[in-house]
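Please see the structure below; I have some questions.
Only a single protein chain was left out; the remaining protein chains are all shown in position.
Let's turn to chain A:
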Amino acid sequence: MHKKFFLLSALFALIACKQSQVTLKAIEGTQLAITDSLAQDQEVLDYIAPYQKHISEEMSAVLAYAPQSHSKTEGPYNTAIGNMMADAVYELSNPIFKKRTGNAIDGVLLNHGGIRSTLNAGEVTMRTAYDIMPFENSIIVVELTADKVRDMFTYLKSGKAHPIANMQLVLTEDDSIVKATVNGKPVEDGQTYFIATNDYLRQGGDGMVFFADPVSETVLDYKVRSVLIDYFKEKDTIAPVRDNRFIKE
């Protein structure tokens, strides 16, 4: 476990000329692994205990029930768990956005990589929300021009199952776009569109450069994980499905 090395230090001879009159003679580096062969400090364990108990109780709180397990690997194009996340963001963010700005969210785009865990069959707990979304990212609504929205659809052609909501994308066998709609309508020049995403993607995460320099943006101060928790609390049963929002003919 111990990796040792020695380094000799003629180099630091100069230090000897200084006031404190010491010379660095040798340096030794060791990496010490923290393994279960070490004793646990009791004072630390006692200190942690009440925090641990509280977290454990909170995390075990049952919020809903899932009849089936859903993994993000059931894609391409769209997955049940991704659809659930994008739909949850749409359903729960739209009222806040409307109240704040008077406008409505036209569509939602999240990223496939942001789904960090499987939704397991059985009790859906607070822990489920933390497992699926351990990060602190928050919802941001960006107003995009028609060109940027078209860039977004072009980006999505890769087929990776980035979660979307209130939008539809249909590709042909050779990956050209047959249908691309936002809010049920094709993208029109001169129009702008309010797309909800998270702050990581807004900053160009996962190569989503079309989110750069939006016409406007609104920070909702609503974490993606909080959206999931609220969504789970609202629903008794979490049974998302794959559908035709993003498909290849």
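As a convention for this text, a contact is a pair of C-beta atoms (placed from the backbone, for glycine too) under 8 Å apart; a residue touches a chain by one contact, two chains touch by 3 or more; residues count from 1.
Quick note on the criterion: contacts and distances are computed from a predicted model.
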item: Hidden chain of the complex, named as in its UniProt record, picked from "Metallophosphatase", "NADH-quinone oxidoreductase subunit N", "Iron complex transport system permease protein" or "Cytochrome c-type biogenesis protein CcmE"; value: "Metallophosphatase"
item: Touching residue (missing chain; options A:Ile55, A:Ala146, A:Ile177 or A:Ala239); value: A:Ile55
item: Chain not shown: contacting residue from A:Gln40, A:Ser176 or A:Thr237; value: A:Gln40
item: For chain A, residues in touch with the removed chain; value: 3-13, 15-36, 38-45, 47-48, 51-52, 54-55, 58-59, 130, 134, 136, 199, 203-204, 219
